[in-house]
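Note that one protein chain of the assembly has been removed; the remaining protein chains are unaltered in position.
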Amino acid sequence: MTPVEELLARRRIEDTLIAYCNSLDRMDLEAIGQLFTTDCTVSYGPHPDLQTEGRDALVASLARLWRWRRTAHHLCNVTVRFDGPSGAASESRVHAWHEAQDGAEAVLFGTYRDTLVRQGDNWLIHTRQMEMNGSSGGFRVPVPPAFRHPPPDGWTPPTGLDD
Amino acid sequence: MTPVEELLARRRIEDTLIAYCNSLDRMDLEAIGQLFTTDCTVSYGPHPDLQTEGRDALVASLARLWRWRRTAHHLCNVTVRFDGPSGAASESRVHAWHEAQDGAEAVLFGTYRDTLVRQGDNWLIHTRQMEMNGSSGGFRVPVPPAFRHPPPDGWTPPTGLDD
Partner (left out) sequence: MTPVEELLARRRIEDTLIAYCNSLDRMDLEAIGQLFTTDCTVSYGPHPDLQTEGRDALVASLARLWRWRRTAHHLCNVTVRFDGPSGAASESRVHAWHEAQDGAEAVLFGTYRDTLVRQGDNWLIHTRQMEMNGSSGGFRVPVPPAFRHPPPDGWTPPTGLDD
C-alpha cells in the first residue's frame, strides 16, 4: 500500500469503528450488522450470551442493550496494523456510559481487539474481542479484564502524592 | 476532490471541532467566534437562551459557560460527509464535564450536528445543532434528546448479565 492508500484505509477503518458506537447508541441494529462480515465472530466475554457466531446472531444478541434507558459509546485510542491491502488488526478504547431504567449509571472503560477485512471501499469487522480496563457504578457485565503488568517484587507505593 | 484533498479537508474540519472544545474550556470566546461563519445559526436546544443567529450573538451567548468553575470538553466519534469541495456535514460526540462553583459536577454526553463551509484553508461551522445522548449529575440544561430506536413490541430484557 502507498502512504495515501494506507491513510485512506485507516480513515475507513476508524469510520467503521465509530459507526458501531453511534449506531449502538441509536439502537440501529440493522446498521450495526452492516459493519460486520456475515461470518463474524464476536466475543464480549466468556458468558454464553456475550458470544456470537455470524452477523445475524450478533444483531439479535445486541438487542440486550435495550435494557438500558440511554447509552453513550465514545471511541478513542485507535491503532491499526495492516496485514496486506485487504486485512488489518485494530485496537481501540471505548468509554461506554449506560443508564439503567431507574437512572442508575454503569460505566465501562473497554478495549476492542478487532480484525477487519476490506470489502470494496469499506472495512468490515471480522472478529471482535472485548476486554475491560476499568468499570464504575453498576457495571457488572463479565467482560474479561485487560492484561496489566504487576509491580516487581518489593515495590512500595510512593507517599504524599494523593494527600 | 482527490483522496488527499479529502483527507486534508477532513483533518482541517476536525481541527475546527477540536479548537471549539479547547477554546471553550479556556473561555477564549474571541477564538471561538473565529471558528464560525459570521452568519452562523447555532442551537443547543429549544430554550431561547440556547439559540443564536450570527457569530456575535453566539459569542455573547457562550459567556454563560462562566457559571461553571471548570469545564472539560472531549471530542470523539467524528464523521464527515462532503458536499462538494467547499461544503461538508459533520457529526461528532462530546463528553462535556462541568464543575459548578460549589464543586458539584454535571456531565453531558452530547452530539454536535454541524454543517461547515470552506473559507480559504479553514473550515468554519455554518450551522450547529446539539443533541443529548446522556447526562449525569446536576446537568439540567434542556438539550434535546438524540433519537434512539425503541425495542420491538414484546421485547423482554435478558437476565443474568448485570448481577
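A and B label the chains in the order they appear, each numbered from 1.
Everything that follows uses one rule, which is that a contact is a pair of C-beta atoms (placed from the backbone, for glycine too) under 8 Å apart; a residue touches a chain by one contact, two chains touch by 3 or more.
This is a predicted model, so every value here is computed, not measured.
From the options B:P46, B:G138 or B:P151, the residue with contact to the chain not on display is B:G138. Mapped onto subunit B, the interface with the missing chain covers residues 4, 7-8, 11, 15, 18-19, 21-22, 25-29, 47, 49-50, 63-64, 66-67, 70-76, 95, 97, 99, 105-106, 138, 140-141. Seen from subunit A, the chain kept out of the figure touches residues 3-4, 7, 10, 74, 76-79, 91, 93, 95, 109, 133-134, 136, 146-151, 155, 157-158, 160-163.
Criterion: only the chains that are shown with their structure count from here on.
A straight line joining the Cα centres of subunit A and subunit B is 23 Å long.
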